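All remarks here apply to the structure that follows.
All protein chains of the complex are present and in place, except for one that has been dropped.
Moving on, here comes chain A:
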């Protein structure tokens, strides 16, 4: 039982990272009808930015802000360079462009930084605290805390503000939104910036737990993509719950069944969902909104 609690904590911690990246997937998908295959690279680039900023001697919090600002800028450049020129085309050229951008980002970082994985220190001096039978790692606590804040912020932003409603309107019917005077290109720009920052946050938060490597982006993105399918593609709540569920499942699978097959469990669950419930946990709600 103690082990189970410990695993639950770790699973939710890693699942929160998947949830953040999955949220980025869903927001861009809803705004542009395209899956952004470079979403994982956002996490990787942010982690490297963080490493660079810390090595440059910035205090941790300042490095954090610099890295997030860098991600906002990457969101702008990504939108203008990858999505905007192709926005009147079908989804296929855009998807291919995001795949291309993902390869470009990974190889640019490889060219600059080399293939050796980097290490990023955690935010806190204290490694963690013992609460009863469970050891709460401070980095995982941070991840969970930040994710909770972001989920609350996300709900408030999209449900309670007029700007959030304009973003939703844009994702539901661009032509109608433009007829009302909503600047569609601004809304999509905001979506890309927000998604890049979300992906970046996930990368920065998870970096001290994993190594900072070129491959970290694709690993996280694959899990996050699975999470969005499990949750119901295009559904915000589904992405978050799917991400958390995936983190917990793979952590338990690794502990009780097999460590080498840890990544396999996530995809086993994904395949099971694709066969038995392809619309995901929140599938019906998506259909109604379509």
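Rule of thumb we're sticking to: contacts are C-beta pairs under 8 Å (C-beta built on N, C-alpha and C of every residue); 3 or more make two chains touch, one makes a residue touch a chain; residues count from 1.
Please note the rule applied: contacts and distances are computed from a predicted model.
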From "D-methionine transport system permease protein", "Formate dehydrogenase", "ABC transporter ATP-binding protein" or "Hydrogenase 4 subunit B", the hidden chain's UniProt protein name: "ABC transporter ATP-binding protein"
Sole contact to the chain not displayed, among A:1, A:112 or A:162: A:162
Absent-chain contact - pick from A:118, A:138 or A:178: A:178
Absent chain, residues of chain A that touch it: 161-162, 165-166, 168-169, 172-173, 175-184, 288-290
